[in-house]
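Every protein chain of the complex appears in place save one, which is left out.
For clarity, chains are labelled A, B and C in written order, and residue numbers in each chain start from 1.
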Amino acid sequence: MELRVRAIETILVEKGYIETAALDRIIELYETKIGPHIGAHVIAKAWSDPSFRQSLLDDASKAVGTLAQVGRVGDHLVAVENTPEVHNMVVCTLCSCYPTDVLGLPPTWYKSFAYRSRVVKEPRAVLADFGVALPAETEIRVWDSTAETRYLVVPMRPAGTEGWSEAQLATLITRDSMIGAGLPKKPREVA
Amino acid sequence: MELRVRAIETILVEKGYIETAALDRIIELYETKIGPHIGAHVIAKAWSDPSFRQSLLDDASKAVGTLAQVGRVGDHLVAVENTPEVHNMVVCTLCSCYPTDVLGLPPTWYKSFAYRSRVVKEPRAVLADFGVALPAETEIRVWDSTAETRYLVVPMRPAGTEGWSEAQLATLITRDSMIGAGLPKKPREVA
Amino acid sequence: MDGVHDMGGMDGFGKVDPEPNEPAFHQRWEGRVLAMSRAIRALGVWNIDWDRYGIELLPPHVYLTSSYYKRWFLRTVQLLVQCGLIEADEMAAGHSLRPGKGMDRGTFKLADVERVMRRGSFGRPASAPARFKIGDRVRAKNIHPTTHTRLPRYARGHVGVVERLHGAHVFPDSVVAGKGEDPQWLYTVRFDAQELWGADADPKLKVSIEAFEPYLEHV
Partner (left out) sequence: MDGVHDMGGMDGFGKVDPEPNEPAFHQRWEGRVLAMSRAIRALGVWNIDWDRYGIELLPPHVYLTSSYYKRWFLRTVQLLVQCGLIEADEMAAGHSLRPGKGMDRGTFKLADVERVMRRGSFGRPASAPARFKIGDRVRAKNIHPTTHTRLPRYARGHVGVVERLHGAHVFPDSVVAGKGEDPQWLYTVRFDAQELWGADADPKLKVSIEAFEPYLEHV
């Protein structure tokens, strides 16, 4: 594949359609700047600031845009909140739609046929693959991203984090917990 | 594949499960004895003998069993008759069920993903792949062989065959015409 | 199971490509695979429903990239190993390394061939009267069994008309679930294409399936 891809890139550059440095920069941004730490920052803020939490649930694109450390993100971002009653999970059964603005590139498992096919039908079995077991009475709500809306899960703030700073809280917030395939870390896991 | 298959056959014979001569015989029968000429014989009879035609449509397994040249066939054979109003086509969308007793082994196209997927939704486009165009007002009736019933299409007897013997008529009857993917030959094609 | 084998209505598989004067087999091994499959099934360890389910259990990409008889081969080997009739070390060696299991019906011999060349009968006595009669409007249930079923997805949830009644037959879903033959009434149910595929479908197309009674409900 390396050679085939290189050949196409060469042709596109020679024809003046694209600039190599632009591709380099896109890759660099995904490798170093755009990742789940952005989402973790958003969630930590929501855990700490009730009015931000409400703004986030009302209009996530707008709310996230007010965070100086994040800046403007794409439209149509929607935050959905886990509660003791409802656990949210996000999928794109048709392709791989994902809130890249706040989570970076999707992990391979999110794009896998297994996840895409199974989570809308047997999400508890999928969660078991992640080592997560929810109470049988917890409702599971799966959001299939079939349009340009993008979903971000707001996990539940773990017990035992009273008084933690946003920076401390952010260390608990995993990528998978913001997709709904995982839960945040427990305080003792980051101690 | 040749080597892999040979290894399994060797093991099965050495273990005493099967006898090589029995396999040879099964293959020989399909290559030389069991084929669409059986179905053609049945159809030619139906074209020639109105009471046999009726018996065939009433209970094809029983009717075919009365033909000395064919002998007993499996149960659950069903004959469906083409008319100027209705054209029948047979498929097995789930695997490759086929009336082997009267037509032999199914052709590759019958087992192909293209045929299995398309004929229940766009049979006229499939017929076009066979070079067959039916009038728009002809109803198409597709029989999906999802159980152990097996369908045999009785094509329409071509015009210009008045007074032909059964043996002559049989030369017009193609395999594909008994599946519904084709039409019988015209008299001038076998002249 | 909702697998790739359930192909009715799927797009993307291209044109149908008939081959003139097609031989019974394109390669020698294909005939051997067919004959072996028939012979082994006749040993009575598993039946045709298991054979079909075995192919459905192939991984989807294997199903789509393997030829017809290669699928048969992979299935048969898988079942032989699962049922303990052969073992992995023997496949590697290309020879039997231990005696065969005793088969109730003994070795499949030349004299047994005639018996397997004619399809068996799947009709069985019914244990209850048929719930539906010819002309009834019925709905194919929206079921999604995780194991073998013969109700294709494209029919599920849709309303058709009972056209034929074939008596009670061995019920494949039960066979593969280990519940025995569990005979059920078998019907031909006819659907309008527009019921199956929507308003843009061919108005002169009707499609029927062979539906076991547990697949159906009154409308």
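We take it that a contact is a pair of C-beta atoms (placed from the backbone, for glycine too) under 8 Å apart; a residue touches a chain by one contact, two chains touch by 3 or more.
Just so you know, these numbers come straight off a predicted model, no measurement behind them.
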Listed residues A:37, A:62, A:76 or A:185, member touching the removed chain: A:76
Touch list for chain C against the chain that is not drawn: 1-4, 9-14, 56-57, 59-61, 64-65, 141-144, 146, 157-158, 196-201
Those residues of chain A which, in the complete complex, touch the missing chain: 1-2, 4-12, 14-19, 21-27, 29-31, 34, 72-76, 78, 91, 93-96, 100-101, 104-105, 107-109, 111-118, 120-124, 126, 129-130, 136-150, 176, 181
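To be clear about the criterion, only the chains that are shown with their structure count from here on.
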Innermost chain, taking as reference the mean of every protein Cα atom displayed: C
CA centroid of chain A to CA centroid of chain B, Å: 55
Rounded Å distance between chain A and chain C, as computed from the means of their C-alpha atoms: 42
For chain A, residues contacting two or more additional chains: none
Per-residue multi-chain contacts in chain C, two or more chains: none
